[in-house]
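This structure is in structure tokens; I'll ask about it shortly.
Here the complex is missing a single protein chain, while all its other protein chains stay put.
The block that comes next holds chain A.
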Amino acid sequence: MNSPAMTSQSSTFAVSVSSIASPLRRRRNFPVVRAQVEPSDKSIEIMRKFSEQYARKSGTYFCVDKGVTSVVIKGLADHKDSLGAPLCPCRHYDDKAAEAAHGFWNCPCVPMRERKECHCMLFLTPDNDFAGDEQTITLDEIKESTSNM
């Protein structure tokens, strides 16, 4: 687990990372390699719309680099396709299915809902150095900025 002592965070630049440990951690010794496949258009569109709505609702903004926003939206869509829930794509899980069922890190995650902390940089408060000034993103923007992945 990430204890506070391990982190070098400070400064106003820091994107908050919750140190709350997953209760679902368990050891697995077999590597699981999954090819990166494109999420479905349907899920991308659902997560795109959700992101726009939640940014407005929470008074947060997309990253000044919308490539970041695009990749995260696709990551949420990928998890929605594979797990049935938009599990945060910016964490590492021993057991993704168990985490998705647990719900803590399903977007919008508990730290986001409670403290507007999104270390995935999908929803940034205006005072964050990486925040842009937009709360909208088009499907074309998402496709274009992720076309070289």
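Simple rule for what comes next: contacts are C-beta pairs under 8 Å (C-beta built on N, C-alpha and C of every residue); 3 or more make two chains touch, one makes a residue touch a chain; residues count from 1.
Following the convention adopted for this analysis, contacts and distances are computed from a predicted model.
Here one chain is missing from view; checked against "Thioredoxin", "ubiquitinyl hydrolase 1", "Ras guanyl-releasing protein 3" or "Ribosomal RNA-processing protein 40", UniProt names that protein "Thioredoxin". For the chain left out of this panel, the touching residue among A:Ala55, A:Val72, A:Ala85 or A:Met112 is A:Val72.
What chain A contributes to its contact with the hidden chain is residues 1-2, 6-9, 11, 13-18, 21-22, 25, 27-29, 31-34, 36, 63, 65, 67-72, 74-76, 78-79, 89-94, 119-122, 129-130.
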